[in-house]
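One protein chain is absent from this view; the other protein chains keep their places.
Showing subunit A:
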Amino acid sequence: MSAKKFTGAEIVIHSLHKENTEFVFGYPGGAVLNIYDAIFQLKKFKHVLVRHEQAAVHAADAYSRSTGKVGVALVTSGPGATNAVTGIATAHMDSIPMVIISGQVPTHAIGQDAFQECDTVGITRPCVKHNFLVKKIEDIAPTIKKAFHIARSGRPGPVVVDIPKDITAEESVFEYPSEIELRSYHPVEKGHQGQITKALELLISSKKPMVYTGGGVVLGDASEELTKLIKKLGFPVTSTLMGLGGFPANEEQFLGMLGMHGTYEANMAMQECDVLIAIGSRFDDRVIGNPDHFLSKPRKIIHIDIDPASISKRVKIDVPIVGNVKSVLEDMNEIYSTLEKNHDKKIQSDWMKTIDEWKAKKSLSYKNSDEVIKPQYVVEELHKVTNGDAFITSDVGQHQMWAAQYYPFNKPRRWLNSGGLGTMGVGLPYAMGAQLAHPEAQVACITGEASIQMCIQELSTCKQFHLPVKIINLNNRYMGMVRQWQEFFYGNRYAESYMDALPDFVKLAESYGHIGLQIEKPSEVTDALKEAFSKKNKERLVFLDFLTDQTENVYPMVPNGKGLSQMILSEDL
């Protein structure tokens, strides 16, 4: 008896199933009709139909960010693939493990300018970790296996698998490989023990040590190891936007976020420290400001990263440690226990005092108002109402920074936003992905009236799949961050940053079958939030449209091209 034959489409579905895929976010079209038919017939996972392919990729990305598993999206050829590109690039910049399956025109039509044809592999090449064009049916299963392996190992990232339509209709035997060998790909896991010891000795003997953590701690599930080590060392710690939650924000040692909108104490400590350890972070321009200014202070820098190319890319590193952050931190904890007796914490006490003085500046203070809703206040109240335990997504702009500053995260994978690419429009699809992955959790999307309109169509997806996300729209009738830069650096010339002809968000939410509320007075903020998160509305999407102060700015701010210690502070201080 010959082995059972499967169509290429069935092989795709079975392969995804073998990878324990729970959700596929997608949108059908000509080139993926065979695959959709197999989804319909085999019922191996839940398919989430979005309203635009960009949102499919964002939602799969959020599923990954909030669970640590590989997110999966499925799009058709041509416009399906090009619509997905923003989502793919967003995931790539933040190193999110994902597999994106795209349909392609039949192999014989490739290169003929066929209907809905585009060179998906060519278009996505610069914004993926890797991509494949599958040329024959026998390659489907091994390619999907490779895609998942590449996506989740080493420095994670999105992998695109482009599958021509004809081979999804052909038949072949199916065998999912249990192991895959890629001779050119061997990510380093374990850090160099000698370098780790050297790093610890340097840290212990420093007078002004500083810890700077990034998204790698979250992606590498290294929070526990990090927290353990830092508590033992007793050093101050700051985090990038992407790393928030990697170290509990309620710990005394946490100085808040650093960078362009970092706290005074975090940025000053970064600038003034004598030994800096960077953990799963990459010294990007929004984090260290002007690199020349940053380097004008002599300090030794230790850098732990899984990607050798991240080391000494923007800043010369003295002690590089290439390895998986979790494994390196485990080793550090172990080696520190042998060195602990040499650690005289008194030599660091002056530094701790200095940091306390910086902290006393309370750089995140703002003047609340009885008249007009302050956006910071809304975020603080949201934190209270959700007991600081919600999954928070944001879009990009002022509201994103206020969310990062005023909603402290004590756990990793709770804060989902586009840090690297800065993609407006991610907030709502991110909330969908997070809510599907965590059906019982509270999920809030902190957004603005400009960003939310970039993927507003997903309100429909939320209705279809009963996703009770809460939308916190900080509506200041401006593209707030653009307005802020125009105020600071362009002589108050607000070119095209005013949001005219806004929809009535309450009616808009209602037309999609959701609840909409508009809040104009500060005194109504808390009740509105309580209402949204009430038991009664547990199953409902609630769109809270807060009309906020139009002139509020995000402080502190390190102007572009300036150094970390050259912050503009709020006049309210």
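Just so we're on the same page, contacts are C-beta pairs under 8 Å (C-beta built on N, C-alpha and C of every residue); 3 or more make two chains touch, one makes a residue touch a chain; residues count from 1.
FYI, contacts and distances are computed from a predicted model.
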Chain left out of the displayed complex - its UniProt protein name, from "Aromatic-ring-hydroxylating dioxygenase subunit beta", "Phosphate import ATP-binding protein PstB", "Acetolactate synthase small subunit" or "Peptide/nickel transport system permease protein": "Acetolactate synthase small subunit"
Residue among A:Leu33, A:Val121 or A:Ala441 that touches the chain left out of view: A:Val121
Touching residue (missing chain; options A:Ala9, A:Ala91, A:Cys118 or A:Leu133): A:Leu133
Which of A:Asn290, A:Ser312 or A:Thr526 contacts the chain that the document leaves out: A:Ser312
Contact footprint on subunit A, counting only the chain that is left out: 121-122, 125-126, 129-130, 133, 150, 182-185, 307-309, 312-313, 316
